[in-house]
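Note that one protein chain of the assembly has been removed; the remaining protein chains are unaltered in position.
As written, the chains take the letters A and B, and residue 1 is the first residue of each chain.
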Amino acid sequence: MAAGYDYATNVISSEGKVYQLEYAAKAVESSGTTVGVQCKDGVILASEKLMMSKMLVDSTCKVVHKVDDQIGVAYSGIGPDGKSIVGLAQNIAHKYKQNYGERIAPGVLAQQLGDILYAYTSYAAYRPFGAHALVCGYDEDHKESQLYLCELDGTVTRYWGTAVGKGARSARTEIQKLKLTEKTCAEALPLLAKILHTVHDPSKDKPFVLEAGWATDATKGTFSRVPKDVLAAADAEGKAASEADGAAHGGAAAAAAGDA
Amino acid sequence: MAAAAMAPKLSASSSTAKELTTHPIVTGSSVLAVKFAGGVMMASDTLASYGSMARFPDVQRLRQVSDGVIIGASGEMSDFDFAMRLLDELRVESECAEDGAELDAGEVHHYLTRVMYNRRNKFNPLWNQLVVAGTKDGKPVLGVVDQIGTAFEADFTATGFGKHMAVPQMREHWRADMTEGEARELLEGCMRVLFYRDCRTINRMQIAKVTATGSVVSPAYSLDTEWSLKSFKKEASPEDGSW
């Protein structure tokens, strides 16, 4: 198929593909699912953080990160690459504040982040990042919360709701059904937890820890980790709902996880 | 030509020399602070002077760095803003790390010590006397650092004119086991004297305190003053005033 045209990012195959980008995206498709949605009163990122050992401390290897007062970034893909992207996002926010004396808008940050991700796809000396990033936050000019997806090839798109990672496809389908723009973040969180539990297949996947962060009217646009008790309640509710569905549809959960 | 024959004028402001801050422009006067049983209390007025003009009457010179740390500043207000911006960057960095390892007052004071001394060694100082108050391991901390990097910790301290006018009162009245009320009374007493004596102050002050449970900076308020005191009258002189 690729016949030698798939070894480098600076080579295009005769079909017009940069194969290295597609291979990098494969790394994302085998990692935990991350969902992001914009709701009536804010924006949420939630992630299925796969734990490779039961001896790991729950809080380790965070995938949902705060990068500035009002902005959060979550990723799916190769862990260290994702962490590095978070560092880049923090730098962008920091520099913007130094230069302009005000906080960066999430859309501006997402675009600048995309520019860097893009740069890594166009030099022979580097490889692309093996992770997609979701950027969310409060835009002070437009007085609204926003969600962006920065893909590893540099594409930046604003979404009302999207998902990346192993269960992305079925998670996206579920998100579309929910009409989350008409719900509050507090109402949406258990529904997102349910989606993550549904795309998770305990028989094949490592156990996971639910991580979530939000910027809502209640947090005054500040991005913060969802409080432990709220998250635990949403996690339990989502899990129960997912199991009830699974029982009703005779293993639909496993099928949903399988389609990725 | 005669002008060309003249010796070149040598001064710090000639075009070949780089002139950095040699004096402050918009300044705040004294900051006072004392430890009391279980915390630290700080006071300052809200004036920023432009030279001898009382130019900005509503400038907060006591500011909260975090729940456990407050800072008061004398000297150049723009430099103070800059220092606070540095600390805000540290706050964001710390909040993004989400590890609960926030800087305590001891660390903030140490950090400012390094910043101030480093800038002084570049001959480009931040022209301030900064007072850092807070707690470290549950114990009160009160630290000072100035524009040449002189730094120390103390039980009570004052900057600016207060170094001359307030410290003697503090020496006389301060005790380690002071209550919060006594500390406040001491600081207000010192502020009142400073208002009488310091030409770069106004009667509009704030007070701030830090204890193990957190910090508060009060809204601005005025002190009662008494101008009919005998020492304010200089009978022999044609003018009023004691100076």
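The rule we apply is simple: contacts are C-beta pairs under 8 Å (C-beta built on N, C-alpha and C of every residue); 3 or more make two chains touch, one makes a residue touch a chain.
Going forward, contacts and distances are computed from a predicted model.
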Record-based protein name (UniProt) of the chain missing from this complex, from "U3 small nucleolar RNA-associated protein 7", "Proteasome subunit alpha type", "Cytoplasmic tRNA 2-thiolation protein 1" or "NADH dehydrogenase [ubiquinone] iron-sulfur protein 1, mitochondrial": "Proteasome subunit alpha type"
From A:Lys17, A:Lys83 or A:Lys183, residue that would touch the chain that is not displayed: A:Lys83
Hidden-chain contact residue, picked from the options B:Phe56, B:Phe82 or B:Tyr111: B:Tyr111
Hidden partner chain, residues of subunit A it touches: 2, 6-9, 19-20, 23-30, 53-57, 59-61, 78-81, 83-84, 87, 120, 124-130
Missing-chain contacts mapped onto subunit B: 97, 99-101, 103-104, 106-107, 110-111, 114
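The working rule: only the chains that are shown with their structure count from here on.
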Computed distance of Cα centres, subunit B from subunit A, in Å: 46
In the complex with subunit A, residue positions of subunit B that touch it: 89, 92-93, 95-96, 98
Footprint of subunit B on subunit A - complex, ascending: 62, 65-69, 90, 93-94, 97, 225
